[in-house]
Every structure is written in structure tokens, then in C-alpha cells.
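Below: the structure, in C-alpha cells.
Apart from one protein chain that is not included, each protein chain of the complex appears where it belongs.
And now, chain A:
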């Protein structure tokens, strides 16, 4: 889509200079408030509306030069009101587009069976009428109706807006699964950020007919382009979304046990004993990380060396406090290290990640969903009271 504009008679601008390239197999969500132009843009793709200026190309072909009827038959279309034909059976509804394309009867029958299996409904539903199905079941049929003629591109206009949350979630899973399995391209209009974050490979945020931001769900959560995007995402969701964007600094243990290079080995050993640890991080007076000493080093060199600086290991593995857990955790696990010092931008020691912290992270990543509510509560208390509990909140999934 290039420089797409849509102006309604009377000068109301619905879409302004919209540029977007959608790759095959993508799941693109258009999201925005009412009147942001998201539906208008979508409806221009199958020429339900025509653009005032600009071009839309489908597989390199300018759609304004195509027969709109033929164009629509190769693009799936799902609308919020479901739009199943009440006077046609489910079978006839599913095979509506194939029938328009004059497929042979046996191929249509076969396709109808295939499609109803795809949405996990029993085959005898094919002979029912839409009014005999629940809203969620009807929209399942609405979804496969848009796939029945092997359409490569499917447009969906707030298809699950009218459904209850549980049904909606089931249908979202279904659509996501279909998209991944069948490799179709989806353009999905919604005003529900959760839905967009869950389904899309890319999100297009629109306001007042203009694109505010186009990015992956992660990218949008991590770097909202402006205040509008932030508000649309919502503060709550930014916190909830933290697991994927949790930094090391958020989960590390603060106040690690550290000593300075000038200290004697006796002092170091005493400190280890007092704090019940088997190794010490070494920093200079400014708190810059210099190295590490372990109990083995102290034991082996106790008679030959005098100060910490003589025996400390300088080449140690450390991580930045603002790096992402997701990016870091694998590196930590691979190296099999017990403790990893955490430094800030100025290389000052600010914390430590222990094996126990990693356990928390992995634990939350695997089972965090089930305990999300509980965990969220813990964090709100934990943050104020006790810095050490930081490890316990290891990334509420």
C-alpha cells in the first residue's frame, strides 16, 4: 500500500498517507480508536471502499485495475456481525465462495467437511442453519467461510468483538493456529490491544487516519513511539508484559558481597565466613567491578599472597543490569556459572544473579501464567518492603 489516502465527500479525511508493505504469511493487526481509519483502510484492500488516491497492490498487481468481484473472491472476509446467511445451511454458507467460483459439487462437499473439521465442530452441523448454532460456533463458520476457497489473504474486521471473553479467546487461538498452520496472510482490525498483542506478527497503530507506529508486539511494548501508543497499550499492560522485557536489574540480588583489592586475605576470609558465601566480588573504592576471588583461591594461596588483588581473577563473566533476561538467561545457563555479577553502564557493581535467581526465572517462565495473579500481588508488596525479595519476583510471567 503506497501513499494511500481516503477523503470522504465533505473533506473528512479518513486515511492519510498510509504506507505499508505486508509480507505473505504475516498476521497484521490494525488497531486504533473509533474513527482512526483502521476499518476504512482494511475495506480498501478488497475494494469495498475505493481510495481517493494512492495504490494498493496485491502480489504486485494494482487492485484498482482488477475486477472487484474477482478480487473479493480471492480475499477472505470476516465481519463483526458474522454475516452468515440465515437462510442457508452451514454447508451452503461454507461453500458460498466456491459456489460463486463454480467448483464441482463433490469438491465443495469435500471442502465443507474439511472446513468444519478445521474448526472442531461435528460434521452433522453442516445441515443445520446458523440460528441453531451459538454465537461462537457461528463465527467459527464465519472464519472458515473466509478460507474455503483457498484464499491466501483474509481480512477480519473486529470479528470477535461481540463474543464473550472465553469464546473470544478460543477463537483467537483457533485463528492464530490456522494462520500458523496454513501460512495465510491475515489483516485483522481490532480495538482490543490484548487481542492485537496475542495474534499479530506486526501491529499497525492508527490514529486520525495516520499510522502512529508499525512494529512487532514486542517492539511496541518496549518502545512505544509516542504518548498515544503508550495510552493505547495502557500502563497495566506494560507491567504485565514485563516477562518478555524484564531486565536483569529487575531480578538480580542487590547489595552483593564485595571486597576491595587492597584488603588482606585474612579480611577476605573473615568476610566470607561472616556472610556464609564461598566467593567474593572485588571492586575498587568507586564500586567499579575488578574481579572475583573464590574460597579455593584463598585456600591455595593463603601463604604465598597477602592482598586480594594478588589472587583475584580479572577475566570474569558479567552482565549489564539493563540487558534483557530473555537474551541473557541462556548465556548464563550455558556457561554453568554459579554467580554472575551485574554491572551498570559505568561498570559499577550493582548486583548479582545467582543460580537461585535463575530457578525463579525458569520457574516463572514455565508456570508463571497460572500464578500470574498471585505473583502480581507479591510484587506490589515486595517492591516497597524488601529489596532482597527481588529475586523472588524473578519475572512474573
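Everything that follows uses one rule, which is that a residue touches a chain if its C-beta (ideal position, glycine included) is under 8 Å from a C-beta of that chain, and two chains touch if they have at least 3 such contacts; residues count from 1.
Please note the rule applied: contacts and distances are computed from a predicted model.
> One chain isn't displayed here; going by UniProt, is it "Sarcosine oxidase, gamma subunit", "Inner-membrane translocator", "1,2-phenylacetyl-CoA epoxidase subunit A" or "Glycine betaine carnitine choline abc transporter, permease protein"?
Going by UniProt, the chain not displayed is called "Glycine betaine carnitine choline abc transporter, permease protein".
> Identify the residue among A:32, A:54, A:130 or A:291 that touches the chain left out of the display.
Per the contact definition at the top, the residue touching the missing chain is A:130.
> With the full complex in mind, choose from A:19, A:33, A:50 or A:81 the residue touching the hidden chain.
In the full complex, the listed residue that touches the missing chain is A:81.
> Of the residues in chain A, which ones touch the absent chain?
Against the missing chain, chain A presents residues 46, 48, 69-74, 77, 79-87, 96-97, 100, 127-132, 145-146, 155.
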